[in-house]
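All protein chains but one are shown in place.
So, chain A:
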Amino acid sequence: MTLLSVEGLNKRFGGVVAAKDVSFALAAGEMLAIIGPNGAGKSTTFNMVGGQLRPDTGRVLLDGQDITGQPPRQVCKLGVGRTFQVAQTFLSMSILGNVQMALIAHHGRTRDLISDAATLYRTEALALLARVGMESDADRPIGELAYGDVKRVELAIALAAAPKLLLMDEPTAGMAPRERASLMQLTADIARGQGIGVLFTEHDMDAVFAHADRILVLVRGEVIAEGSPESVRANPEVQRVYLGQSGHKAALRARRAAHG
């Protein structure tokens, strides 16, 4: 069944069309990648789904409910977890504290003036950390971690709100190749295991083709191709955009030269 349905999103910044009639759908447990060259409108589309940007026209439906233009905190409460291109965590807290904070927010107890925050939702937080393989470091300050591990904790924070949909903006940006593969594998396992839909943007084609169920290709704000990794890979339009016109010609020339 359809979890997220995006219908005809448009967004202009002055004279620049950042998104033009973008529509797509995402099912529960499915991983959908948005790819495209720099400036294609990936982040714009992404932020319109996550509530950071309000579209000029168009609708975003989550489980049939209209969430267009709702602020991020509201979108979160409706079941959307999110990770950022540059990991956003609470630097003054421990790893456990970060996840506990997310749970406190999820349970609506941020205005509690009496309880002891350090003891709240400890077990649940540890369980979430175990799911991302970080439970042994729970009490370390998050500032001490390697970036790849911070990204894992960020995933645990996003999962704390028991989301139906995960939004991941370039989840592997700034990571070492091996860390990338393992983070994407982890995400894919969690998503498929729990039926969470994942929408992610990515520059790393290995990550995209290895894990995405479907791929959406954006160029200058428009969807130029959509489908399974194989069909997108074989699409001549996508090849032309990714290799570029001159690159495409150079490739043809090289092939002709090689074959005589």
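Keep this in mind: a residue touches a chain if its C-beta (ideal position, glycine included) is under 8 Å from a C-beta of that chain, and two chains touch if they have at least 3 such contacts; residues count from 1.
Methods note: contacts and distances are computed from a predicted model.
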{"item": "Chain not displayed: protein name in its UniProt record (\"YuzF family protein\", \"ABC transporter permease\", \"Cytochrome c oxidase subunit I\" or \"Ferritin-like domain-containing protein\")", "value": "\"ABC transporter permease\""}
{"item": "Touch criterion as defined above, residue of A:V49, A:L62 or A:I104 at the omitted chain", "value": "A:I104"}
{"item": "Per the touch definition above, residue among A:A118, A:A146, A:A176 or A:A234 touching the missing chain", "value": "A:A118"}
{"item": "Residue among A:G29, A:G58, A:P72 or A:P229 that touches the chain left out of view", "value": "A:P72"}
{"item": "Positions on chain A where the hidden chain makes contact", "value": "50, 71-74, 76-77, 81-82, 84, 86-93, 97, 100-102, 104-106, 109-118, 120, 143, 157-158, 160-161"}
